[in-house]
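Step one of this worksheet: look at the structure below.
For this depiction, one protein chain was excluded, whereas all remaining protein chains were kept in their positions.
For subunit A:
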Amino acid sequence: MSTYIKGPICGVDNCRSRLWRIIDGRRTCQYGHVMEGDVEFNDDEDDVNAMGVVTRRLNLTTNATGNFQSSLSLSQSQRSTLGSNKTEKIYGKDGRLLFIKCFQYILRKQTEWLIEKENFPNSYSDLVKLIWTMHLKHIDPVLFADNNNDRLNGHDSDEAGDDDDGNNYPVSGKRNEVGRLKLSMLSSISIHYLACLHLGLPIFTNDILRWICVDGLPYFRSHHILPKEWQDKLPNYYLLILDGGKPPCELQLQHKVAQCAQIINFKTHFRSVIPAPVLLLRLTLIERLPGEFYFYSKRLLHLLYDNLEIPILTYEDNHYRRPHQYTDIKICSVFIAAVKLQLLADQQSKADNFDANFASGWLNMMKRTDENPKDKFSKAKLIFKMTYSPASSLVDSNSEIQSAANTTQYLDWIEKNLLSLEETHLESTQTLDEKIANRKLHNIIPLKASPDPSSGDIALIEDIQSGLLEFQSLYDRNANPGNYYSIFEMVDKITRDLSLHFGISHDQLRASTEHIIQNIEETM
């Protein structure tokens, strides 16, 4: 309506206007003179279309920088132009090769992380390399199998490493075995675990889990650390594998370790025994139990298996074994059994110091440390809880998780670990507009660190020692009289804690412990 069209000079009353517009179908000049004899027939829109003229309305909006942009978002309009030369995903054998490359890349990053952050020896990388090469030997036939085989093409191998539902594989899975790469993010940490085992480092599955869930060993969403070209080329189902997904639970990690060990014939080539005393000592410390329990459990283990160095379990198939068959779970169960039996015995004989009163004292102490975690392991336990238990269940139970100290700890952790990873990822994926807009928003709402910056982690031993004095009163004979119930409560609490640390469900660990106790009854 407001656009003028250039035309002949108007000339009415010496009007010099050349600009015309149409008001109510009449051609009107700039100064309001109506052109005579100009009749416009509204000929429907047929005419317009017959001329092949298509009008389009451009909806202009301003973007974050204040420039005009069409209302089709920038990405949308660019997609058509960029779509053609966008890198294609590669499938089939090449895709598989690329996937293995990516996996190797992540493995290397993980090794670097371990050497840098956890002060692993430099020779560690050689060992990981060796194990990885042996693992590759298994992959070789899969990778270079003749392509006549239909199953190998396409994304048959996408479930190769996806072990989440290992139980659900069809029984006739033997045929599929050929097409499987058997790689997942779990295999990467299994390789690390096996390497640590060979080197005799005091590393157990709980440490591995702690690194990935709490300390930021590249595991979750690890595809973000891959080079950009690789990310673009890798098919989505492989990216899904590298994503990590759910945190390992219900024996998944132990299962994968067993499989992985079988694939590379770990037992024949490497040292494959778990030094049980080290693990028992660790458990005693984590649970803040007196040293006596270490000796009790050690003795019990010796009585049961005549050996303190127990070889790991290995097998090839996809069937999960009973929980107590996995070596580290077995040792945990023995530990819990030892605690339980000792407490019950002392309670019955009414002579010794570890009776129900001790149990209730211990429970009180644990409650306090849970509410305000100071050392590395207690903090890790908090994050573990947050990682493994759904948000709604925590509200229902309304436990110590909601305490102010815990919330601050948790937020600190999120800010430090999760957010930094997120920012680096966003940096590479956002468009310029989004970046500018978000930067503005982030300036308006800056992150506010907690008022008292946590003074680093206190070593576990120091914390236990300082706690000794602090919690002395709790263990007073008469401070909290307990009964049988508090013993069971304590055992349950230990089971719960350890199951969290080792990535298995509470029921599994309890069943395993019960099995061990039954075993003891039978043998003795």
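Everything below uses one rule, namely that contacts are C-beta pairs under 8 Å (C-beta built on N, C-alpha and C of every residue); 3 or more make two chains touch, one makes a residue touch a chain; residues count from 1.
The rule is short, and it goes like this: contacts and distances are computed from a predicted model.
A.B. asks: Since a chain is absent, check the UniProt entry for it and pick the matching name: "KLLA0C05852p", "Putative lipoate-protein ligase A", "Mitochondrial distribution/morphology family 35/apoptosis" or "DNA replication complex GINS protein PSF2".
C.D. replies: Looking only at the record, the undisplayed chain corresponds to "KLLA0C05852p".
A.B. asks: For the chain left off this view, which of A:6, A:350 or A:448 is in contact with it?
C.D. replies: Touches the omitted chain: A:448.
A.B. asks: Of A:112, A:126, A:422 or A:507, which residue touches the hidden chain?
C.D. replies: Counting the whole complex, the residue in contact with the absent chain is A:422.
A.B. asks: Of A:10, A:183 or A:213, which sits in contact with the chain we cannot see?
C.D. replies: A:213
A.B. asks: Contacts of subunit A with the missing chain: which residues?
C.D. replies: 45-46, 49-50, 52, 54, 59, 61-62, 64, 71, 213, 220-221, 243-247, 249, 386-388, 390-395, 402, 404, 407-408, 410-411, 414-415, 418-419, 422-423, 425-426, 429, 437, 440-442, 444-448, 450
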